[in-house]
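Structure record follows, encoded as structure tokens.
Apart from one protein chain that is not included, each protein chain of the complex appears where it belongs.
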Amino acid sequence: MKTKLHWLATVAVTAGLAAGLTWGAPVEAGKADDTLNWSTNREIAVVDPYYNNTRELVIMGHMGWDGLVLRDLETGEIKPLLAKSWKWVGDTAIDFELRDDVVFHDGSAFDADDVVYTLNHVSNKDNAVLTLRNVSWIKNAEKLGSHSVRVNLHKPFPPAFAYLSNAVFILPSGHYDNAPILAEGKPDYGAVKPVGTGPYKVADVKAGEYVLMEKNDNYFADSAKGQPQIGKMRFRTITEMNTQIAELMTGGLDWIWDVPKEQAERMDGTPALTIENAKTFRISYMAFDVDGDSGTDVFTNKKVRQALSHAINRESIAKNLVGPASEVIHSACHPDQFGCTQDVTKYEYDPAKAKAMLAEAGYPDGFEFDIYAYRQREFTEAVIGDLAKIGVKAKLNFMQYRALRDIVRKGETPINHMTWGSYSIPDVSAVVSHFFTHGPEDPAKDPKTKELLDVADNSVEPDTRKLYYNQAFERIASEAYWLPMFTYAKYYAFSKDLNFKASSDEIPRFYTTKWN
Amino acid sequence: MSNKILEVQDLTIDIPTPSGTLHAVQKVSIHVDRGETLCIVGESGCGKSLTSLAIMDLLPKKAMRTATRLELAGESVFEIGERRMSDIRGNRMSMIFQEPMTSLNPAYTIGDQLTEALRRHRKVSRSEARDRAVFLLEKVGITAAASRLGQYPHQLSGGLRQRVMIAMALMCGPDLIIADEPTTALDVTIQAQILHLLAELQREFNMGLILITHDLGVVARIADRVAVMYAGQIVETGSAAQIFSAPAHPYTRGLLACIPIPGKTERGAHLGAIPGIVPSLVGKMSGCHFASRCPEVQQNCTSAPIPQFEALDPGRSVRCLQAENAAMRSAGQEGVA
Amino acid sequence: MIQFALKRLGVAVLVALTVSILSFSMIYLSGDPAIALAGEGASEEDIENVRRVYGFERPIIVQYGDWLLRALQGNLGHSNYLKADVASVVFERLPTTMILGASALIFALVLSIPLGVLAAIRPNSMIDRFALTVAMIGQAMPSFWFALTLILWFGINWRLLPISGTASWQNFVMPSIALGYYVTPAVMRLTRAGMLEVLSSDYIRTARAKGLRPMTVLFKHALRNAIIPVVSLSAVQFGFMLGGSIVIETIFAINGLGFLVWESILRADLPMMQAIVLVLSIIYILLTFLADLLNGFLDPRIRVS
Partner (left out) sequence: MTDATKSPSVPQGGSILSSGLDDVLEPSPGSLMRKRVFGHTGLVIGGGVLLIIFLMAVLAPVISPGDPYDQDLSRKLIPPIWHDSDKVTWDHPLGTDLLGRDYMTRLFYGARISLLIGFAAMLISGVIGTTLGVLAGYFGGKVDMVVNFIITTRLSMPVVLVALAVVSLVGSSLTVVIWVLGLLIWDRFAVVMRSATQQVRGLDFVAAAQSLGCSTRRIILSEIMPNIANHLIVIATIEMAHAILLEAALSFLGLGVQPPDPSWGLMIAEAKGMIFFDAWTITIPGIALFALVLSINLLGDGMRDVTAPENRN
């Protein structure tokens, strides 16, 4: 036995030494190594802007690829990027003149064939890009010359440039042709080695663990994105927020976000860190089961919905739990979106009034119901606490997004407390038209609202759209189909070495980031 | 006397228990000569096994051992330290236990377990040790001894295992063997063989043998001398002949009445029993331990500690006031006559 | 022997099959996998498209049969989420999991066996009490709390060890301790109980009567017999640590199988989940089989029967 223990110890020591030798390479970190380490909780395996629909890939998409145009974050103005200029041809076609001085990471030159190939590939439903709505408005693309293309639309689509600047990245022609074929006979587009024209190129990917990007030294000179500054950017998946914070505090990471308010506030004193609270496009809302599908019919009563709306102290939740950049909203849209208005019926916090209305509606002693949520449990807990004060007992069902969305779509939730990010699209159609045009998540299926939205959605005339959207928002507010709660604010925490500016669309532009 | 292999004087074992000190063995004195067989008899719990473990220094830790003398072949081995003691154990004295089924380690071969003591105590090579093991296995009557070395205990019967245990005890050629009820767990037919074997080997190697047993039949057959223990004390010692022909202690007489001794008990005779239970040995004891069950108990039996009375015959002693009185009386009568 | 192995294999196959049916139906009973795959906030159109492309509209039985048929041909399929061959992902992550599991087990054994032995040699002594305390703390402290406490001291305050990832062997120190510590109490108690029992056995008395040195008695005669149940327990625990270390893998950002299967369940990545569940159950059965073999080596009585 004694010898066996010795043997074990020897093996352990040898294994340790061997491991030390092979894994001994220290991870580059921080300014000294010219490597920006950033992290989120999501696993990234596919580095492709179309076959991965995570926000991380939108961020990396802007780093590795370029769209035809770029939206200026300050002014909202659309600027040229891969396209030098463009013009509408009628309501359903746009002609683009392309740059002729751009090369892909693999050295091939960029021209009209690449745009035509990319747009025709992604708009074809059979190729199953993950977020179809980003591209489904494109009918096809035609080559007009070596550096000019025409993009045809199915029908007039006002936010076309919002999508073109944010979600339509150009790949080299024939990019997916050599995609490996799966056993099922389908090509695996996600497995193709990423190539783009962007300021950073993908250097190394370990599925689910990290993505390493390196500066593209041949990035075209006068790009609206500017020139890349930092040598390397390493994305790592760290699921646990405490671990992210620990790594940030010890220099293993340079940048994290989504830090809960309390932790962010307490980190604020740390000398090496910058803490920033920034607006996002995500809103929090509660949807009432207006048509009574869930089996609880209390919320078919408008008075009850309004009473609950008065009972919840949204201001307090926004300020105490979310962050200073969060604001209470009153209509079903984000204030920064085109067409959004706060000039609708408002439900100020007034528990006494709420209680009175509840009594009026026939529930002087309150009632019980199930509330469903999936994100930031403490926010929903606060709602439950507020409701308890007017005698309404809400039982929380906290679920994974997938499971919850399924039952929300089936209409089985008396109240669901959800969030919506509008795909960072600065147009109200990305939120209100999604929820109130009789889709499965429409809580009311009100014909009047749909009518108004249909007009707004199909017009290209900004004033017409605004007018009809505003009417729709007023109807949603006065009928209290939804209780819009507040805009999310995100805490960013990053190294003092980093010159970083947060943007409200929740897409950190790392390609503009420099070391201080 | 150089012939004395073992001499123990006033061996006392105290064991602390939650309810008081247990006086498990009290002032036991025994000695064994070379070539002599001493049988310690007594019922279970009388302290005879503890006595043997005390001699081997194998008592559990909380048991406290004291003695005025504990000598092996004239050399005092009393409190010489665990390390030195382990040089003696298995070497100059060895022990055979009651349970052959469980006394061998199931994980190792017979050969391994036989040779390890020899290789521990003597500078011998592996093959020498092996040869000795084969020699002894044959000695204890195991056939195909060489092939047995590779076998595991569970592959052997109880009788064979006890033979292996005996061979194991003999490996280093000890001066003294202590056998603690070596046949109790065996079939009756095998018991006789094993005892016979022990006696034979003892003669052949001229060792001292302490045989602990509660089987008086066994005693009658192989004992040279006998020590009868009761409740932690030796109540009577003497040669086998003396004990069997003229038991002096009422307890010894009771024991003998319980058991048919070949050639001594007449056919059809009534077998007796000793009524009552063994007294608790916890706390302070006074008087004769057997008093509560003794048919001849007198008033003075319970008042004071009973000393060993040695004047009966040479080499004989008894711990009983009545026996002493009787002896006095008979001595007096002889004097008168 | 061969018959024994074949029988074990049969059980393994049956268990794996049962587990795969259970997990497959569980995912289906719990909501639409298309929603998970389409991602948060996906539109109706996206979800429909995903459902069509991935064939989720077919009956469950057909989908399962389809999967099983291909699995039997050695094709574990393609991850819906990671867009990679399932088998290659599993085998890429298996070493990480194995290293973590093995180092955690080694830590647990190195800590608990000596403590258990010492505690058994001197019951109710200081060392026994110490061992008991170690075991009790291991038993009573939620593992995530313990893990975060390790990070706080070794990672942040003292900066002795890297906090997350798998970049170097130092990265495995804290997770191994956090994971292994949880196993320590069981192993220690079993070692202690086994040693106590063995030390009071007749053959130990025999060994001592032979004059063997205390160390020989302890290690050669006692530990070998006391360790037998520990071997079985270690095998089972090792199996658990491979798949059940989700919490530890999450905290230390270690991309192992446990974390992957958990994420796959959340993402309804059926082929991936099925493959891992399959691999885990086979590994578990292999481990118990190995433990039986090792026990047969340690205890000749088992070997013969």
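To keep things simple, chains are lettered A, B and C as they appear, and every chain counts its residues starting from 1.
Basically, contacts are C-beta pairs under 8 Å (C-beta built on N, C-alpha and C of every residue); 3 or more make two chains touch, one makes a residue touch a chain.
None of the values given here were measured: they were computed from a predicted structure.
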Candidate in contact with the missing chain, chosen from A:Ala403, A:Ile425 or A:Ile507: A:Ala403
Sole residue of B:Ala241, B:Cys258 or B:Ala304 that reaches the chain not shown, by the stated touch rule: B:Cys258
Residue among C:Ala87, C:Val236 or C:Leu294 that touches the chain left out of view: C:Val236
Hidden partner chain, residues of chain A it touches: 241-242, 245-246, 249, 260, 262-263, 266-267, 313, 316-317, 320-321, 377-378, 381-382, 384-386, 388, 395-400, 403
Residues in chain C touching the chain absent from view: 11, 14-16, 18-19, 22-23, 26-27, 29-31, 123-124, 136-137, 139-145, 148-149, 152, 156, 193, 196, 200-202, 205, 236, 239-240, 242-244, 246-247, 250, 258, 261-262, 265-266, 277, 280-281, 284-285, 288
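One rule holds for everything that comes next: only the chains that are shown with their structure count from here on.
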Chain contact graph, described as a line, ring, star, complete graph or other shape: line
Centroid comparison with chain B (C-alpha atoms), farthest chain: A
For chain A paired with chain B, centre-to-centre distance based on mean C-alpha positions, whole Å: 89
Distance from chain C to chain B - Cα centre to Cα centre, in angstrom: 54
Chain A-chain C separation of Cα centroids, rounded to whole Å: 36
Junction residues of chain C - those touching two or more other chains: 220, 224
Shared-contact residues (touching 2 or more other chains) in chain B: none
Residues of chain C that touch chain A when the two form their complex: 30-33, 35-36, 38-46, 49-50, 53, 70, 75, 77-79, 81-84, 89, 92-93, 99, 106, 110, 148, 151-152, 155-156, 159, 162-169, 171-172, 215, 219-220, 223-224, 227, 250-253, 255, 259-260, 263, 266-268
Chain A residues within the chain C interface of the complex: 1-2, 5, 8, 12, 16, 19-20, 23-27, 43, 45-46, 51-54, 125, 128, 130-133, 136, 182-184, 186, 188-191, 207-209, 236-240, 242-243, 246-247, 249-250, 252, 400-403, 405-407, 409, 420-421, 423, 434, 439-440
Residue ranges of chain B in contact with chain C within the complex: 56, 58, 82, 86-91, 94-95, 97, 99, 102-108, 116-117, 120-121, 152, 154-155, 165, 168
